[in-house]
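Here the complex is missing a single protein chain, while all its other protein chains stay put.
Take a look at chain A:
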Amino acid sequence: MTEHRPVLAVIGAGPAGLAGALAAAARGVRVVLIDSATEAGGQFYRQPAKGLGARRPQALHHQWRTWERLRAGLDTHLAAGRITHLSDRHVWCVERKSSGFSVHALIGPEQEESVAVRADGVLLATGGYEKVLPFSGWTLPGVVTAGGAQALLKGGLVLPGRTAVVAGTGPLLLPVATGLAAAGAQVVALVESAGPRDFTRRARTWAGAPAKLAEGAVCAAQLLRQRVSVMTRHVVVEAHGTERLEAVTVAALDSEGRPAPGTQRRIACDTLAVGHGLLPHTDLAEGLGCRLDGPSVRVDDEQRTDVPGVWAAGEATGIGGSALSLAEGHIAGRSAAARLTDTVPDPREWAPAARARTRLRSFFAALDAAYAARPVRWTEQVTDETVVCRCEEVTAGAVREAVGALGAGDLRTVKLLTRAGMGWCQGRMCEPGVAGVAGCTLTPARRLLARPVPLGVLAAPADPTAPQ
């Protein structure tokens, strides 16, 4: 008979979830690490599939040493039975019980069967996904999200296309452009809507986060070496092609954030990797009734949500990169280990991680402000014919009609009138675009289920089991 050890379910095996799992497991908690991917690593440390036999996967990565440390820690705890890793499990619901939680997950990519895991506490480390704002031609095959291009490259070792344009805004565009170029794609342009002056003006702020800056500088130097033309204060106004992408039109922005007349240029390419920042994955938190701050899960200094027994860390609590995710995960794991064993945690034990968290949060707030310094009037560029909801094929014209002639005043009414956001992705892709075109504020969608669930599974949910 072994003593009863509390069980922490960690959902997400990216930097935040791994740091949390390691911290908790090292302090006497049994951890069940649940992730939809086949391999641990999340988005930042996405691993090439085993069968590809990559002997130097680090060629596509930053901060590989950190990954090696995480991987070694995970292996040790797995071998000792302190962590159980359930890969290929898509959590669709976390249920609060009178004692603890049931975590329900669909198995494998087919997702037709569900399993349930019992836990005393839950750490949500579900990361984020990419935001893409609509423009003419964005549904053409060959247009992918910047992160998606990175995922194909890091996970499948394939290049999405030969001639690529990387466009949009935000810090993710740099590693994506350098990654594609290093792997042999011809990156013909990096098109960023922010302007260089918005960054140089804040020089003093950047001094606080040298590692992150260095990473950006390395990327920028590589782009120069590879002769990638970097166009700042430019946007892609249209993607061209009939069956697939053939070219894009880019334009310089004027001081108002509109494409300046006479600056349009057509660039031939077969891939457009596009992104306008990231959004946190909050469905599980919302299902549990956790309070949100804007689009992110609200947490306290210990990374606790306002639902007892539920912690959150990493990009689910706000977009800020892998180093911040690691620090938050570490704090969450330590706090959870203490609280689940009825000890009062001592924040002095994680003071270095807390300092890193403070520094990185303010760094990313400054970065966000720099990227957003001069707005882009993108909604004016969205023609009535442009599809804004990809799943339901709802056009901007239909959304405008719902707002204008039919008087819809909020996102929910727009959705009911047009079906925008009612398709497979449940609005994850179109919400920011539809809200922008409609001129409504972006309110969290409150999805009860984090994944589409077969009706059979809903009718007969699995009984929870404690980890073996």
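By our rule, a contact is a pair of C-beta atoms (placed from the backbone, for glycine too) under 8 Å apart; a residue touches a chain by one contact, two chains touch by 3 or more; residues count from 1.
We take it that contacts and distances are computed from a predicted model.
Peer 1: Have a look at "CBS-domain-containing membrane protein", "(2Fe-2S)-binding protein", "Quinol oxidase subunit 1" or "Cobalt transport protein CbiN" and point out the UniProt protein name belonging to the hidden chain.
Peer 2: The record names the chain that does not appear here as "(2Fe-2S)-binding protein".
Peer 1: With the full complex in mind, choose from A:78, A:116, A:237 or A:425 the residue touching the hidden chain.
Peer 2: Within the whole complex, the residue contacting the unshown chain is A:425.
Peer 1: Specify the residue from the set A:26, A:54 or A:115 that touches the hidden chain.
Peer 2: A:54
Peer 1: Which of these touches the unseen chain: A:159, A:260, A:417 or A:442?
Peer 2: Considering all chains, including the one not shown, the answer is A:159.
Peer 1: In the full complex, which of A:21, A:83, A:143 or A:223 touches the chain missing from this view?
Peer 2: Answering carefully, the residue with contact to the hidden chain is A:143.
Peer 1: Which residues does chain A use to touch the chain missing from this display?
Peer 2: Spelled out for chain A, the touching residues are 36, 38, 43, 48-57, 59-60, 90, 109-110, 129-130, 139-145, 147-153, 155-161, 182-184, 243-245, 390-393, 422-426, 428-429, 447-449, 452-456, 458.
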